[in-house]
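Scroll down for the structure; my scribbles are underneath it.
Note that one protein chain is taken out, while the other chains of the complex remain in position.
Entry: chain A
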Amino acid sequence: MGDELELKELLESIRFVYGYDFTEYAAASVKRRIDHFMITNKFNSLKTLGKTLLKEDGFFEQFIQEITVNVTEMFRDPPFYKSLRENIMGRLATYPFIKIWIAGASTGEEVYSLAIFLREKGLLERSVIYATDINQKALQTAREGIYPIRNMKAYTENYIKAGGQHSLSDYYVAKYDSVLLDRSLRQNIVFAAHNLAADRSFNEFQLISCRNVLIYFNQDLQNKVIDLFYESLCPLGILALGNKESLLFSDRKGKFEMLDRKEKIFIKTD
């Protein structure tokens, strides 16, 4: 198929010129996002898109921000947060100092969700959460901690289902059509750019959460990223994936045990 070849060439030249490597992403998803970008920006062929991208840095920046953004919400998948609260927090509490990596933090909703649960368990003050993403614009939103007020009803329902002990509104102030999350939640969060497809480990963690990011990668890249997580976890460190993700394509699968089969929470045992 001509289309397929053209897409491959475009991804190769992006890698060569800008160092962003999408060649090991799941092709159908990448293609869908690029198609969407082409429609909203009125391109009718991959060729003309490719030419414009390689000529104009500013435009390339816009392209990267649009095709790498992931949508999320606070306490997304409440059963996962419930399991985290009931099965994982107790383990974290045994450490004097807790380091957590949220890889693929996107716009930050899930980072603050974790911070809220750490606070409710009295653990936030001795924790540091490293929240990373490839997408700088999403990270900026995450840093600001300002979200549309219209989403809060759904987030509140998630929070209650996840086992939250207070009222979610204790953690934000509403103004006009936005809410600002409690600034003190942010004191122990470090937001930083990190590209899972290219960058290395940067610390050792007790918990790594990377949910619904691996689905966008092919098997080889999934394997590499799990290696990176393995190397970045302390002994008995915990790895949390999305509920449709697995260690199936990882050479390290024998070095983890299941903590929660349904919620895809693993513990590094070897």
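Note that a contact is a pair of C-beta atoms (placed from the backbone, for glycine too) under 8 Å apart; a residue touches a chain by one contact, two chains touch by 3 or more; residues count from 1.
The rule is short, and it goes like this: contacts and distances are computed from a predicted model.
Remark: of the listed names "protein-glutamate methylesterase", "Carbohydrate ABC transporter permease", "Substrate-binding protein" or "cytochrome-c oxidase", the one matching the undisplayed chain in UniProt is "protein-glutamate methylesterase". Checked against the hidden chain, the listed residues A:Thr52, A:Thr156, A:Ser178 or A:Ser246 yield one contact partner: A:Ser246. Screening A:Ala93, A:Ile215, A:Cys234 or A:Met258 against the full complex identifies A:Ile215 as the residue touching the chain left out. Annotation: of A:Glu4, A:Glu56 or A:Asp251, A:Glu4 touches the absent chain (contact as defined above). Screening A:Asn70, A:Ser178 or A:Ser201 against the full complex identifies A:Asn70 as the residue touching the chain left out.
Contact between chain A and the absent chain runs through residues 1, 3-4, 26-29, 31-33, 70-71, 77-79, 212, 214-216, 219, 242-246, 248-249, 262.
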